[in-house]
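What follows is part of the complex, with its chains left where they were.
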Amino acid sequence: MVIVMKPQATQEDITGVEKLLERLNLGVHISEGSERTIIGVIGDKRQLAETPLELMPGVQRIVHIVEPYKLAGRAFHPKNTKIQVGNEIIGGNKVLVMAGPCAVESEEQLMSTARFLKTQGATFLRGGAFKPRSSPYSFQGLEEDGLKILAEAREETGLLIISEAVSTRSLELAAKYVDIIQIGARNMQNFSLLQEVGRLKLPVMLKRGLSATIEEWLNAAEYIMSEGNYNIILCERGIRTFETYTRNTLDLSSIPAAKELSHLPVFADPSHGTGRWELVTPMSRAAIAAGADGITVEVHPNPKEALSDGPQSLNFDNFTELMIDIRRIASILGREM
Amino acid sequence: MVIVMKPQATQEDITGVEKLLERLNLGVHISEGSERTIIGVIGDKRQLAETPLELMPGVQRIVHIVEPYKLAGRAFHPKNTKIQVGNEIIGGNKVLVMAGPCAVESEEQLMSTARFLKTQGATFLRGGAFKPRSSPYSFQGLEEDGLKILAEAREETGLLIISEAVSTRSLELAAKYVDIIQIGARNMQNFSLLQEVGRLKLPVMLKRGLSATIEEWLNAAEYIMSEGNYNIILCERGIRTFETYTRNTLDLSSIPAAKELSHLPVFADPSHGTGRWELVTPMSRAAIAAGADGITVEVHPNPKEALSDGPQSLNFDNFTELMIDIRRIASILGREM
Amino acid sequence: MVIVMKPQATQEDITGVEKLLERLNLGVHISEGSERTIIGVIGDKRQLAETPLELMPGVQRIVHIVEPYKLAGRAFHPKNTKIQVGNEIIGGNKVLVMAGPCAVESEEQLMSTARFLKTQGATFLRGGAFKPRSSPYSFQGLEEDGLKILAEAREETGLLIISEAVSTRSLELAAKYVDIIQIGARNMQNFSLLQEVGRLKLPVMLKRGLSATIEEWLNAAEYIMSEGNYNIILCERGIRTFETYTRNTLDLSSIPAAKELSHLPVFADPSHGTGRWELVTPMSRAAIAAGADGITVEVHPNPKEALSDGPQSLNFDNFTELMIDIRRIASILGREM
């Protein structure tokens, strides 16, 4: 941590800061510049988090040097984290595809999708049983019935299943059925939910929040990890910007960035990231080309009849083409699929 | 709702959309333009929310004409909502001030603040007992002990109390003590929490999310209202933009905008909105001048020792000046304080 | 400037940076932390601007401590800058109002507006002769004829005039007529135009760019000042965010912030800032309450017939009310009007 003093700070101001730091057993390096003094702080700064140094006389601002997360950072765990789920390994050499409808609507819809996905080489079936909808009047999901249908599809096809939890109650239910719990963008800073997920043993897919920086995303992973659950998959799903042509702005640069800062696997969700099915295939290709460990996409047997997010779902033909494309790109990067 | 057809849409495409709408018992107005056809839809469009018309052949885009919220809108309730809390009325002619520390830290800290605020004419004491902190290693609040200290301060000073709930459990606890429940920016789209709050009788202060549009903010209010709790106070607390000098960008234009679109009272939080104590007083004046029904500000007996958010807290002297300033501005606008 | 080394930086890396800095005659302070080393740099760092230290082995990032602008900063000129224009002083105790139509459309329109404004106590008449329009098919302004009409209005009413320049040619023309040159948001980083304005003696109103940080805004002022023209008025006019209800998000916190960082006067433009006439009066009140030295607002004798930006223009009655409101708020803050 570096403390930048104001140009007009007095010697007394500087001594004041110095004494405070010494009282906290922190090392101090004073560096007198041509225009102002800066003070380097050495030692365990966790206690300082609670001391608003910005308010000390003469202090202009505080510059944090070290990232606030530890367990999620590469420094703590230099090798890539690999997560075993069923017979699959996430974060290894293989590129994985999660696919399925936005919401589980009926047994028929899900089973026909699951059977199709199996033939195309997808490894995970996704489908929402609890839907966080911005209007209270929209379809909110089949809840436990939806989870049961997902489990049935796994039974028949062997696809592993992933579904979202939005609250304590839905988490308890989902944990009984799914192979991976999803935490959605709107709950990325629902810290009590993160802590509950951290106490489970299940792998978690943590979506980036609509307005979350990469650092805040890794801090959210840290919340889960600090409770003991290290099996986290990050998922870029688009951030909110001024552009309205796409539903969100899919920030693909966050994929190589997160992989540099962290050891956790990183996926992309081009369906929510763009909100337009025509953009899903090009952006899926781009995500794999940028280094993603996998993608999650919305596929629906008949997107025109989907109860939620139809406009961003692929139909079966589109999905078949997408798989051909990304299989080729994965192979160029030396990855299996 | 208006359906815009593509320039190259065929007569068959248009008939296809027409038939679908008629099957749903919706009225249809076809308007053939010089470049393309647009189709107006008349009737209860709620069922259409589940039909992705964007995927029908020939459809370019859908334009929603009517706001998705009902109960929160001025059309539903043309007069301003007034909320009685203790002997105070929120949303009436009187401008109200909520003040107190970011977090309840100790009995001494809170009682000294409460006694001081009482002398200055604040009506509500605020203080966090459950703190949503972006790092798991930061101070998380005194929990129920904090709520007890708040209740004690009410007992002695007569100030009404407001505190934040961040989960089902904290909501149950807080509801036993507080006069107003606060839902923070990070939980504005925690829909299961909104529904639980909607089943309580307690007034709710609903903060705008970091990246929430005004429409989404009113939709979040609608979630609470759709469960039966109509006593909602909106609170602008800054949105996330590219500017980093301030912690957030306090969007004061949302105050007159929300008051035009909705009948609910609107407050502003210049402490979180700016993150810098020097900006709190000018932005408090501005909020009242823009038409806010009140403000909520952080005050701490000794901001330099605050366990959380010190840099944005006022000390007692700053707060005294702030009250003088806004009292004058309120009087110019014909409001009491 | 502080250089943060990577945790795994070697002694050789540190020595490499140290030697480079010494070769540039800069002082070096090395501070070995518990996790990494940081290097403070002392002296005239201007040459370093051209040396990409980020690419030196072992360097993680560079933290700039000192603002890049000099002449525009408070450290260089601690007292408020006051700019004399005609008999008026901008940046002094008096709050000033600039008003008029978005575009000069006809002599009749402008003269009737000017006469009205004079009766209400406005001091500057504004009106665009060169309009930067996002579509090439929109009305682009009356050009020199518009400037002549403005000058005529000054002749008759005594109001001082301000108008925008968008290019070298329009700048040459405008400089012959106006009292203040306006540089619009879209040209805030048109550096060659800024330099040309810097060579004039005329005062300049520099609008904040749509996506400019406060620091970039002050850097743009620095461009003008570095050519010798110190008479700059900053003007906040709204930034681009995700919110679409308002045309822009008027960032009123930039007013007290810019006044703290800089000595230059700061105005606000609530017409472009909101894009909705109903919000202009509340946001004008808020701007003055936040400490603005004045406002610039669009007024049109008949906004319904305006050739540009009608929806954000006030009619005469609205403007009369606005003047009453802000006069009162100015007086509370101890300012004349």
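Every chain is named by a letter (A, B and C) in the order it is written, and numbering of its residues begins at 1.
Here, a contact is a pair of C-beta atoms (placed from the backbone, for glycine too) under 8 Å apart; a residue touches a chain by one contact, two chains touch by 3 or more.
All values reported here derive from a predicted model rather than from experimental measurement.
Every protein chain here is a copy of the same sequence, 3 of them drawn, and the whole complex in this file adds up to 4 copies.
Operating definition for what follows: only the chains that are shown with their structure count from here on.
Farthest from chain B in terms of Cα centroid separation is C. The pairing of chain B with chain C is characterised as same-residue: of all residue numbers used at this interface, over half are used by both copies.
Chain C is reached from chain A by a rotation of 180°, derived from superposing Cα atoms (nearest 5). Averaged C-alpha coordinates give centres for chain A and chain B that are 26 Å from one another. Here the spacing of chain A and chain C, counted between their Cα centres, is 38 Å. Between chain B and chain C the centroid-to-centroid distance comes to 31 Å (mean Cα coordinates, whole Å). Taken residue by residue, chain C touches two or more other chains at 241-242, 244, whereas all remaining positions touch fewer. Residues 46, 49-52, 54-56, 68-69, 132-139, 166-170, 186-187, 189-193, 195, 210-211, 216, 219-220, 222-223, 226, 240, 277, 303-311 of chain B are the ones that touch chain A when the two sit in their complex. Listed in rising order, the residues of chain A touching chain C in the complex are 2, 4, 7, 27, 29, 31-36, 38, 40, 42-44, 63, 65-66, 75, 240-242, 244. Partner chain B is touched in their complex by these residues of chain C: 211, 213-215, 239, 241-246, 249-257, 260, 273-274, 276, 278-279, 282-283, 285-291, 325, 328-329, 332.
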